[in-house]
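What you see is the complex with one protein chain gone and the rest in place.
Showing subunit A:
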Amino acid sequence: MPIFKAGFSGHAVKFSPFFETRLVVASAQNFGIIGNGRIQVIDIDPATGSIVELCAFDTADGVYDCAWSEAHESLLVSAVADGHVKLWDTALPPNSNPVCSFKEHGREVHSADWNPVRRDSFLTSSWDDTIKLWAVDRPASIRTFREHTYCVYTAAWSPRHADVFASASGDCTVRVWDVREPTSKLTLSAHDLEILSCDWNKYDQCCLATASIDKSIGIWDIRNTRMPMNRLEGHSFAVRKIKFSPHRPNVLVSCSYDMTVCMWDYQAEDSLLARYDHHTEFVGGIDMSVLVEGMLASTGWDELVYVWQHGTDPRA
C-alpha cells in the first residue's frame, strides 16, 4: 500500500469522513519541539494506488492535531503549537487560508475533535490545562472547561451522545463532561502516570479506552470507575494514541513510542491481534477509515505516512 513522505515529523493523520481516499496529515518540524508546521491533504489515486498531495498549508508553529469537519467536506480544524486553533478550507487556494484563526489557548493546543453527532461544533484541548468548545456559528469559543491540573492531551466526543465528551490529561485522570453542565460529570483516575489519549467505543456508549505513559491501555465502563474492564499490556513504551474501530465493537488500534502500531481485541483471550513495526521512529498518529473497513493510516516522526489494509504489510 502507498507510502507518503510528509517532510516533517507527523503528529496526526485523519481519514476524511466524506471521501474514501482522502486524508489529512498534521506535521511539525524538528519533532514538534521548535519550528514550523504543515497540514497536508493527501489523496490516494485509485488507478495507480500512489498518494498525491492535494494541497498543503504551512503554519508558523508545529501542528499537533487536526480533524475533518463532519459537516463540510473541505473544512478542517488544526491544533497549532503556538496556541492557535485554525480552520482551513481545502477548496480554497492557500492564500485565502486559514479561513479562521483563534488565539485563546495560552499554550500548545494538543488535540482537536469535531463533534460527529451534532456536527456543528468541535473541541480543542491544550497544555494550558483547559478544553475549549467551539462552534462554527460563533466568532469565539463558547465555553472553556477548566478542571484538569495539568496538560490536557486529548478531548474526544462521544460518538453516540451529542453533548458528552471525555478528556485525557497529564494529571492522571480522565474526565467525562456534559457541555450543558458547569462541572465534569465523572473523574476517572485511570492510570498512575500521565494519560495521553482516550477514545469512546462506537458501539457501547459507556465504554471508554485510555492510553497512558505507563505503557498500558485501560478499557473502562464509565459506570464503574473503580477498576477497568480490561487492561491491555504489550507496548514497551508510552502509548501515544488510541482509536476504536468504527466497524467492530471490540477492536481498537493504538500507537506508541515503541514505534509500533498495535491492533487489539479487548474481549478476546489473546487480545493483541496484530503488531505493525513499519515505522522507524515514534508513531505520532493513527486512524481507521470510517468508510473502508480495515483501512488503517499511521504517521510518525520518521516523516512517513502509511496507508494500508489490516492484515497486509504496510511497507509492501
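Assume a residue touches a chain if its C-beta (ideal position, glycine included) is under 8 Å from a C-beta of that chain, and two chains touch if they have at least 3 such contacts; residues count from 1.
What we mean here is this: contacts and distances are computed from a predicted model.
One subunit of the complex is not drawn; among "Cytochrome c oxidase subunit", "glutaminase", "ATP synthase subunit gamma" or "Peroxin-13", its UniProt record names it "Peroxin-13". Taking the complete complex into account, A:105 is the one of A:11, A:38, A:86 or A:105 that touches the chain left out.
Among A:164, A:261 or A:307, only A:164 touches the chain that is left out of the view.
Considering A:5, A:138 or A:275, the position touching the chain not shown turns out to be A:138 (whole complex). Panel shows subunit A; residues 17-18, 33-34, 70-74, 81-83, 103-107, 115-121, 126, 128-130, 132-133, 135, 137-144, 146, 149-150, 159-164, 171, 178-182, 185-186, 202-206, 222-223, 246-247, 290-291, 293 of it touch the chain omitted from the view.
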